[in-house]
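Accompanying notes for the structure given below.
Heads up, one of the protein chains got dropped from this complex, but the rest are sitting where they should.
Order as written gives the chain letters A and B; numbering starts at 1 within each chain.
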Amino acid sequence: MELWQLPLLFSRLPMFPFFDLAHYVASVMALKEQRGAVEVSVRSPIACWFSAMLHCFGGSVLSSLMLAEPPVGFLAKGTNILLASSVWYFVFYCPQDLFCRCFAFLPLRLLVAGMKEVTRTWKITGGVAHADSHFKDAWLVMVAVGWARGAGGGLISNFEQLVRGVWKPETNELLKMSYPVKVTLIGAVLFTLQHSQYLPIARHNLMFLYTIFLVVSKVTMMLTRSAASPFAPLEAALGHMFFGSQKTPSKLKGEGAASSNGSSVCDRSSEQHHNGVKKRQAKKTE
Amino acid sequence: MELWQLPLLFSRLPMFPFFDLAHYVASVMALKEQRGAVEVSVRSPIACWFSAMLHCFGGSVLSSLMLAEPPVGFLAKGTNILLASSVWYFVFYCPQDLFCRCFAFLPLRLLVAGMKEVTRTWKITGGVAHADSHFKDAWLVMVAVGWARGAGGGLISNFEQLVRGVWKPETNELLKMSYPVKVTLIGAVLFTLQHSQYLPIARHNLMFLYTIFLVVSKVTMMLTRSAASPFAPLEAALGHMFFGSQKTPSKLKGEGAASSNGSSVCDRSSEQHHNGVKKRQAKKTE
Partner (left out) sequence: MELWQLPLLFSRLPMFPFFDLAHYVASVMALKEQRGAVEVSVRSPIACWFSAMLHCFGGSVLSSLMLAEPPVGFLAKGTNILLASSVWYFVFYCPQDLFCRCFAFLPLRLLVAGMKEVTRTWKITGGVAHADSHFKDAWLVMVAVGWARGAGGGLISNFEQLVRGVWKPETNELLKMSYPVKVTLIGAVLFTLQHSQYLPIARHNLMFLYTIFLVVSKVTMMLTRSAASPFAPLEAALGHMFFGSQKTPSKLKGEGAASSNGSSVCDRSSEQHHNGVKKRQAKKTE
């Protein structure tokens, strides 16, 4: 084996036992960190299990719905379900929370998070190829299905929360994209361009480079504890160029300040009113 | 005919006119008893009709969605729709509420409720067999589709309520299962095991025994007006064994008491505060 063969061998890596397992561990632990999830696991193990399955197989469910294939198809993959269910059981019901404590160890967390990102590449390429087999040369469908398969858990988060009795209509992943959803969209566009042969790069090389970018950015974000997207300057530039958006954060900040001023003004006036009442009462009593 | 042939003959019972009719009557009357349903029937007969159809054919709609079959398929069964629509019309718009008064007569209510439970068995076995024809030997899919077909109206209740302008995200049938949904899940597991030949019992015998259990438990619950599930001790034992759940009801009760204490404390303090203000005012005036 030589060095230039590395991407090709990498692209033949099987996902099944280890990388999928890492994906399940990372997904279910992300669920457990959400507010109210532990209470749901006590109140209703079935709702908790279904929610965990949507976290693990959300991409598969969403892309099936998009292509009018049975959304319960993921239940037919017995071994994967068994694996994900075991992870769910250990994460939520392990005595003295041993499993979670184990994965709170930083190097292990980094390993699991990195391996989960590798599965993302495989899902995007799988989604793009699958969409292409349904609709010939419909590049928007390929982007949509690749995106859905790779970032499904995030995109259906509103309905996943509904299973747990939580409903937050004021936000969703389209209104306020998180970094993983954003990077998956970029990946879906890249792999669609590659699949349509607009990108002069071999598929395994693109997979290799994209995966390295995913893993490195994920690990960096975990180590520096920053949630800042590396695309922020690019987005701001594009937003300014195409959508004429001003620097919204400062504007919003200004609004916030104004409203807090407003409320303080309001408070002040009511205080003054209160004082006035007191004075009048005092006058009367004197 | 001999006695041991009874289960076989029972399993060949046609559902179409009478049992289906009982199912429609029980479902639409359950809808009418829900808060706000009568107002919706006055404001918008179409929303009310659609809601009634979801009550009657919810299982069919949900299992179609799961297997990527047209969810409007139930509309193609003209005679059933006609029957259900007539029931809907008589239940909601009969002059002087004659139809509902008629079915308020206890023996008739028991008969209708019992016959509705018989259709449940037929739906579960139909769902299990239908799922098996799509996915070979995927027992989780069989359980899911059997459950959805048998308890569909309950499982999609959040969205059925949305049709009537009601939205209760804080609860759903997965978070807090009602008895019919629970017993349908058990039935779906049993018939899936039987279908996979893990259960050493003939299909018609299992159908006979399960239906008898359904009807007897339903009638008992209606006569004793208890909503207590016969599975409560079993569930508590399983919950304790696998999910380490403590006796949550007493704990919740304790919390409730604490909060009511809290509020009374709060009231008392505000009252004291109020008294204090009065006293101070009195002092000033004296």
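Note that a contact is a pair of C-beta atoms (placed from the backbone, for glycine too) under 8 Å apart; a residue touches a chain by one contact, two chains touch by 3 or more.
If you're wondering where the values come from, they're calculated on a predicted model, not measured in any experiment.
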item: Per the touch definition above, residue among A:Ser85, A:Asn158 or A:Ser217 touching the missing chain; value: A:Asn158
item: Touch criterion as defined above, residue of A:Ala138, A:Leu199 or A:Ala236 at the omitted chain; value: A:Ala138
item: Absent-chain interface as seen on chain A, which is shown; value: 65-68, 134-135, 138-141, 144-145, 158, 167, 169-172, 174-177, 239, 242-245, 248, 281, 284-285
item: Sites on chain B contacted by the missing partner chain, in the whole complex; value: 40-47, 50, 64, 68-73, 75-76, 78, 81, 92-93, 95, 162-167, 281-282, 285
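Here is the rule we go by: only the chains that are shown with their structure count from here on.
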item: Fitting chain A to chain B on CA atoms, where both chains share a sequence, rotation angle to nearest 5 degrees; value: 120
item: Centre distance in Å when chain A and chain B are each reduced to the mean of their C-alpha atoms; value: 34
